Every structure is written in C-alpha cells, then in structure tokens.
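The structure under discussion is supplied below as structure tokens; questions concerning it will follow.
All protein chains but one are shown in place.
Each chain carries a letter (A and B) given by its place in the written order, and its residues are counted from 1.
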Amino acid sequence: MLEKDTNLLINMRGVSKHYRGVQALNGVDFSIAKGEIHCLVGENGSGKSTLIKIISGVEQPDDETVIEIDSQVLQHRHSIDAIRQGIEVIYQDLSLFPNLTVAENIALAQTISSESRFINWQQLHKIAEEAMERVQVQIPLSKLVGELSVADQQLIAICRALTSNVRLLILDEPTAALTRREIESLFRVIKDLQIKGIATLFVSHKLDEVLTIAERVTILRDGTRIGTFLSAEMNYERLTFLMTGMKLQSAKYSYKPSTDRPLLEVCGLCKYGQFSEISFKLWPGEILGITGLLGSGRSELAQALFGMNRPDGGEVFIRGSNVVLRSVRQAIAKGVGYVPENRLVQGLVMQQSVGKNVIITTIEKSIRNLRLLDKKKVQDTIEHWVTALNIKVPSIDASVQTLSGGNQQRVVLAKWLATKPKILILDGPTMGIDIAAKSSIHELVRQLASSGMGIILISDEVSEVVNNCNRILVMHRGRILREFQTKSTSEEDVQSFVNNTD
Amino acid sequence: MKDLFRHHETFVLIILILVSIVITAINPSYFTLENLFDLLRNYSFLGIFAVGVTFVLISGGIDISFTAIASVAEYIMAFLVIKYGGNTMMAFMIAAVVGTGLGMLNAVLIYCLKIPSIITTIATLNIYYGLLTVMSGGKWIYAFPSGFRTFATVRVFTLINYNGASYGLSIITVIWILVIICAWITLRYTTLGRSIYAMGGNPSAARRVGFNIFRVQIFVYSFMGFTAGLAGFVQALVLQTVAPNSIVGKELDVVAAVVLGGSSLAGGVGTISGTILGVALIAIMNNGLTLLRISSFWYNVVIGLVILLSVTFSSFRHRLSPRGVNRLIGEIGGKP
Partner (left out) sequence: MKHRLSDLYILALITVVIVLLMSVLNPRQFLTIANLESMAFQLPELGLLSMAMMITMLTGGINLSIIATANMTGIVAALILTSGHSQGPADVSVGTLLLAISAGLAVAIVIGLINGLLIALLGVSPILATLGMMTLVDGLGIVFTRGYVVSGFPEAIRFLGNGTVAGIPFGVFLLALAALLLAVLLNRTSFGFNIYMIGCNPTATYFSGVNNNTVIIRTYILSSVYAGFAALIMMSRFNSVSSAYGKSYLLITILCSVLGGISASGGFGRVSGLILALTVLQIVSSGLNLLQVSSFLTIAIWGCIIVIVMAINYLVFRFQERSMSIKRGLLSNLVG
C-alpha cells in the first residue's frame, strides 16, 4: 500500500550496496512513515545490518540509490548528519559507560553535541530527568550504569536517544536479553513514543514479537526486498517461508520409551536465589525441553548439572549413582556435555583453528608415553568429527571466525560429541542461526537422541521445544511449574502458559 | 554513611589514620606540623607525577616513561637556563614544553600505531633515558642562578618552632596543590575530563557517542608529559642539582601510589582524592620507616607488600560484590 509522500519520514528507493565483490543490497525500496512502528526481518546475511548502516549514515550506498528524508533528497550522509536528521541507533551492545552514572550516560550525548567545554551538573541532571520522564522510568540518577540490569540499561539507552530530537529510533535486536515483563515494558515505551510522533524501526529475529508490536514488516532475503506487509495480514509460517524461501517440515519429535533406568535423576535440587525444588528424570532417547521466561533459572540449573554451579541442596543421580559435581572436568567424566548459550565467548576460542576447538575437550585422550601428544591421533580425531558433523570448512586449520553461525555451532557440538557424553545439555543452541541451519541442527539433535543419548534442550522459543522435544518443563522463578507431553499439546497451549506465569 | 564504604578512598583513609596513630605512638615527632610540612614538600615531586599517572590510568592506559621525560625536561631546562640565563618562570616553561612534547610523542605512538601502552612506554623510557645519558655524558648540573635557589625556599607562610628554626608551607607544595586543583576541575567539570572516564569505561562506545578519541589520547599523555616536566622542575628546585640518573627507577613507586588510591589498570576508575591519599600513605610509610629507625633496606619490601595487599584487597571487594559473584560463572582470572 502506498502512503502519501508527505507522511513518509524516510523514503528510500533502489538501495544498493556492494563491498569488494559482494552485493550486500540490491535495489531495495524501503520507507517508514512518521510515527510508524516498523520491523525489519531477515536471516543472517540478508542485508539487514547493511540497510541499518545506510539509514544511520554509517555506510554510504551505491550511487543509484535515492534517499529522501522529509521529502528532501539527500546524498552523502554521514552518521552525524543522520543524528541531526533525528535518526538514532541503539545497538545490541547499547554503547553505555558502565563506570559513569545514569545521569551522565543519558545526558552525555547532548553535552557533546552542544559543544560546551564545561559540565554543568545541575543542567545535566535536569536533562536526564526530563528524558526519563518521557519514558516514564524511575531509576536513581546517581547509580552507576554497570550496576543496572540489562533491561534497565536498555531504557537508559533509549533515554539517551531521546535527549536529541529523535524522530526515528532504530533498535537492533533489543529483546535478546529481556524477560517477558521487561519486553512488555519496552513495547509500552515504544507505543508511547509513537504517540509522541517518534517512529521505531525494530530489527528482530523473534517473529512472534515482531507480529505483536509491528505495524508493518519488511522482509529481506539475500540482499533483496521480498516484500513489505501489514503485520495484521501475516503469520509465523508465512513470515518464515518468505524469509527462507522454504517451507519447513515441523513434524514433532516422536520418542520410543525405553525401559532402561533413567540417565539422569534430579531430586530436590536447590540453590539460593537461583532455583529450588528441582526434580525430574531423563531417559535415554529423550529430548527434554526446558523453557520459561528469562530469569527463570534455566541456565543456572544447567550449569549446576555441569559442575559449574554447586547447588546448596538436593541430589543428582547419573545412571543410578549419586554424584556431586564439583568441576566441569568431573561432569565430563560422568558423561555430561554442555553447549553454552554464548557461542562466541563461551563456546569457542574464536581466533584459533577449527581443529583446536574440536580437540580441546579430549586432548588428554591423545596422550602417549612421556605425556606427549600423539599428533596423528589428534589429527584423526579431528577429521573424524569434522566429517561426522558435516562441518563445511576448507581446512581444519582455518580459524573458527571464518565459519558461518551454523557451522560454528557444529564445531561446538563436535567438541562435545568427542567426549562421548550420555547426557547433552543444549542451552539456546540455535540462537543467531539461520532458519535453514537451525533445522539441520535439530535434525542432528534428533539423531543423537535416537542413538541413546539423553538431551536437555533449553530454549526461549516455545516452537523450538514443542517441535523437537517429547516432554517440556516450564520453569518460572527457579521452580518447575508444569510438565507438558508434546504429543498431546499444542504450541499455543505452552506459549500461553508461559506468558501467564508472570 | 553506607555510601562512604562504597568508595575505595574510605578504606585508604582509614589505613592512613591507623598507620599514623601507630607511628605517633612510637615516635611523637611524627605528628608535628614541622614534620608534616616537610613531608609535603618532599613528596610534592612524586605527587605531581601521580596526578599525571592518574589521568593515564583512568583513560585505560599506562605510562612508565614519565621518569625519563622528567629527567630530560629537567636537564634541558637546567642546561639552557644556566647557559643562556633566565629566571625561574622561564625554567618552568622550558620544562613544561619539553615534557609535554615528549608526552605527545607517546600519544602518537600509542594511538596511530596501536602499540599497547605498556610496551610503548617501556620503549620510550629507554629511548629518552638512553639518549639523555649519552648526550649529557652523565654529567651533573648544579650551578643554578641565585634566583632559582631563593625561589625554592619561598614559603607561603612561615612559623617558628621552639628551636628558633623556621618552617612553613613551601611554595613547592603549593605548586602541587595547584596541579591537584586543575586536575580535579578538569576531571569533574569539563567535557574533556568526562571523556577520559568514558574512554576508559567503554572505548568503542566513546567513539560512537562522538568523542574524539585521538584528542583525548593526545591530551592525556601530553598532560602526563607536562606533569613530568613540572616534576623535573620541582626536583631541581628541591635538590638544586640535576643528575640525569636520579629520577629513573621511581616509576613503580608512583604507579603503586596511584593504584593504592583506587585507580584501576583496566581504566575508567580513579579519582584525584584517591591518588592524594595513596601518595600520602606511601609518604607516611616511608617517613614511618625513618622515624622508627628501620633501615632503608626495607623500603622496597614495604612498598611491594603494600601494592600486593592493596590489589588483593581490591580484588576481593570486586569478587564479593553482587555482580562479582554472578559473573563468576564463566569468568576466571588470568587475563589482564
């Protein structure tokens, strides 16, 4: 649908950008109306970030692009111009100063642009207070930003953007680290801003949130615009299909119950401030899903089962015998593996090679006499796992940085499979991975389960657990609230239960 | 009240008071105005260095070349003033200009070539000091004009003690106080000062928000150079001689004092008041050693222990704070 031109804040036609032989964007038309809430979706490599960089002036588009702001054609815009035009970006890392106070963080941007040499603290506090009022937030001005929760920090970042005459707020994956209640808070703020005439551009991969908040959705794939739609006319399947160009099979995971004793039995596990009264069993061949809002204690529980987080009370039995897990090494020895949430920092040593990352957990096994490594054995082990997991890489000496997200996750999986675990805990394993790669990882996980492993799949995305697990535990504030059998449950049931737990 | 204990400075102050009490109990001549003014005069030299180092640490870097910069500035100043004549003001200007210039050179190497500041300043320490020794032939300078000599004895106010000898707040201490005031105002009330904190806290965010990182780096290291030059000037005043090798070697004492005062090597944290307390603590400990007739051999041992205890204590506080404990999952020591 076309709007009248004067309503449009930004109108871009034929946006193209190429970098040294790679065409990042190809003839994309894009517009945002004044005060509109618009979402940009697309897989990694679809060109989302490039488009954002062009809108915010960080990158220059190719010559054939026409950019109109307030119906005025503009060229050669830099980030300082974009800021003057009222466009502010809040990146995922928030760009805040943890060692400075809330007041300073909010007001600093304006102090710089006003080019004053001296700081007037009273004025600074006033600016900060006004910004916080516009967002209706109450955070003590003198608190150090480093001491705030991520959600509060995000609000501070928004306050900062409001100190200039912002007309378009661009948020890059803003909900990644927020609880449901905090997300609702954020959405309320965005709607509030809309009333004040401020448009918001959301970049997100969480499709259900996109559908909740956005008025219009633009879908990018491989650098081209697939389309712009009213979110009211969209649903999850259609969005996914348009984003990937493929229809996904979502047959639920079926599980043949085994008569063996449980691989893992947890009884009354508790840790002050994190989780309590955790009891469940895990049988071979099961994929047990754990979901819940952020802050429900899922990762803390997983880390307790992995030797990183010693519980205060309760018992853990692995294959019938009582274990006290005091260290990661012990957990590995008992057959537990853990694929952590943060692949880039916790899961992989980015600057080192694929081979080294694969062998890191099992290097001790390749020791010959004299405590020396058997190089051939190391090489063989690495090659075995790279092939087994289909990791696409030109050479095992290539640095892990050069791999795509999906392949990187395969490296992490390879490293854990090499330890021959009986119990594999996956914490958000498909975060930040393309939909196509996601389903191939799910396929892999299912194969592992059917070979007798017990898998715990922790995820934010209810659809992921509903489709890939045979049982789901919903956690809230450290407790297990309910168990679902996926055979007889729908995604909506679980999702609404999770939403109502707050 | 509880807020006071959030600050590192509070603890340093407490220790300062405790140590003072212990020393006074054993040797009461410690707690006299005469002794204190004397201490202030003698430690202004280190104190001026410490102010410059504080700026550098807050910005997230480190500089250990300042002793060499001070030596060079001091020597050139003395040489020119004695050879061509000049008053004390001129001497000050020369030292300041030389110091600032050398500091600027550090900044350029660190910013443009992205060399880690520890390595750069170890290198420039040796370059400046090596060249100075070669060109000066290791010769001392001591024929200062009389104006220079009298300037050093100026006191802002004078008192007479029971022996008839006079003492008072020396002009040298006043110079230090002026530096402290300028530094404090800069850090607290100027955009430039806040940008130093910003850069130390989150360098990439500082760039994004619009701070001119290059300008900040140049300022920080040039200011360090300026204070180094000033310290050299002050040293010459106090000792009335210039020896090329007398200052180098004291880098770690200064860094120790600044770290004691709460500045962090990681950047973004530090205050002038903390630094002053750190210098005071070092000064008092040394003075204590002398007054308690403990041999000067133990000097280094004491400083070393003080550094280690201080950083251990800081580490504990960081780990025990609520954020510290939560971050322990997945965080380990070993990376600077």
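Just so it is clear, contacts are C-beta pairs under 8 Å (C-beta built on N, C-alpha and C of every residue); 3 or more make two chains touch, one makes a residue touch a chain.
Quantities reported herein were computed from a predicted structural model and do not represent experimental measurements.
Asks: Thinking of the complex as a whole, which visible chains are touched by the chain that is not shown?
Replies: Taken over the complete structure, the missing chain's partners among displayed chains are A, B.
Asks: Thinking of the whole complex, not just what is shown, which of B:Tyr129, B:Phe211 or B:Phe233 touches the missing chain?
Replies: With B:Tyr129, B:Phe211 or B:Phe233 as choices, the missing chain is touched by B:Tyr129.
Asks: Among A:Lys196, A:Arg310 or A:Lys392, single out the residue that touches the unshown chain.
Replies: Of the candidates A:Lys196, A:Arg310 or A:Lys392, A:Lys392 is in touch with the missing chain.
Asks: Out of A:Val58, A:Ile112 or A:Ile363, point to the residue that touches the absent chain in the complete complex.
Replies: In the complete complex, the chain left out is touched by residue A:Ile363.
Asks: Write the list of chain A residues that the hidden chain touches.
Replies: Residues in contact with the chain left out: 19-22, 45, 308, 327-329, 331-332, 338, 340, 345-353, 356, 360-361, 363-364, 367, 371-373, 375, 392-393, 397, 399, 402-404, 406-407, 415, 434, 436-437.
Asks: Under the stated touch rule, tell me which residues of chain B contact the chain that is not displayed.
Replies: Answer for chain B: residues 62, 109, 113-116, 118-120, 122-131, 133-134, 252, 255-256, 259, 265-266, 297-305, 307-308, 311-312, 315-316, 318-319, 330-336 touch the chain left out.
Just so we're on the same page, only the chains that are shown with their structure count from here on.
Asks: How many Å are there between the centre of chain A and the centre of chain B, using C-alpha atoms for each centre?
Replies: 46
Asks: Along chain B, where are the residues that touch chain A in the complex?
Replies: 188-194, 197-198, 200-202, 204-206, 208-211, 268-269, 323, 329-330
Asks: Please give the residue numbers of chain A that touch chain B in the complex, ascending.
Replies: 80, 91, 93-100, 104, 108-109, 111-113, 116-119, 121, 146-147, 300, 303, 308-309, 340, 345-346
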